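As you look at this complex, bear in mind that one protein chain is not there, while each of the others sits in place.
Then we have subunit A:
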Amino acid sequence: MNYLDYQVAQVPTGWRKIFHLNWPLVFLITAVSCIGFLMLYSVSGGNIEQWAAPQMKRFAVGVVLMIALAFVPIWFWRSISVAAYAICVLLLVLVDLIGDVGMGAQRWLVVGPIRIQPSELTKVAFVMTLAAYYDWLPVEKVSRPLWVLIPVVLILLPTALVVMQPDLGTSIMLIAGGGIVMFVAGVSLWYFAGVIAIAVAGVTAVMKSRGTSWQLLRDYQFRRIDTFLDPGLDPLGAGYNIAQAQIALGSGGWSGRGFMQGTQSRLNFLPEKHTDFIFTSLAEEFGFVGAGSLLVLYVLILGFCLHSALTNRDRFASLMTIGIAGTFFLYFSINMATVMGMLPAKGSPLPLVSYGGTSLMILLMAFGIVQSAHVHRPRG
């Protein structure tokens, strides 16, 4: 849709836009973030300076940014999406070449005092690009092979760069995030069925080849896959963290052990308790009530996003909102499934709760664009 399509006269202007923000979404985001501050305070053992205070500062900046972005007309975002995509790909190439090594992978780009994680930025930028692409593409062409190939290339290019970092988790997120946009845009289900079938067949072939004359991987690679799939096979290595996380989670019971009373987190049995495993601390200290509440808050955020998307007649805005919400969904469901032992451990933060600057800021900025879509939706 072109900005001329909007009934511009009916779109709020100036400071009045503040009344048209998706306020329930703002409150939900704030609520989840507050749970995060509480847990960061708790797992630091009551040391607010360690994690909670920096996180709060970033949140404050992030919220201001979110509202500022919400004031920017949605057509602006659509116009820059291709440029943003190009910049992101450029940054990813830079990261592969000169990036800082952290946690055994190159993820950071340091520019003066600023440390950027381009893969985080990419998640938002390429969702916008895909949304813009489908906004531009006539609906009847969506499922034609050539028009399907273009977004696939758009997805695979940054994915390949992220894999080289190597960051398998983020690359899977990119594929899944892009897949969600394509799915909602109306790409024929047969393509999805085909991709899934090929993936299943490929994995099956590799696994079946084990022990036969045409074995596709070496033995030690299979063993690595085994422990990846079942950490229990390596109880003192990767399995230890997951086992301790499950103990923490389960021992929370109905109402938990009480604020700052979680022995698993306070006594350092939990790994990465302020980042990837913060959900276990919450579940341990506030039990099913606390953990379930967080899940409900997440679902409500999804719900408000979906509602905003489905009531928005702007195709770009709808697709982008659903894409960002879908990425958000992938974040928290993968994190929760991991700490509950349903997925193999792979570093992924709990959105809005885990300690971490870039991911929180990017997420809040992404919600800023979602807000912008909401504020500037076509009316009348």
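Criterion: a contact is a pair of C-beta atoms (placed from the backbone, for glycine too) under 8 Å apart; a residue touches a chain by one contact, two chains touch by 3 or more; residues count from 1.
Basically, contacts and distances are computed from a predicted model.
Between the listed names "Branched-chain amino acid ABC transporter permease", "Transmembrane protein", "Penicillin-binding protein" or "Ascorbate-specific PTS system EIIA component", the UniProt record for the complex's undisplayed chain reads "Penicillin-binding protein". In the complete complex, the hidden chain is touched by one of A:Q55, A:S81 or A:Q264, namely A:Q264. Against the chain not shown here, subunit A presents residues 1-2, 4-5, 138-139, 142, 180, 183-186, 244, 246-254, 263-264, 266-269, 283-284, 287-288, 291-292, 295, 298-299, 302, 306, 309-310, 313, 315, 318-319, 322, 326, 329, 333, 336-337, 340, 342.
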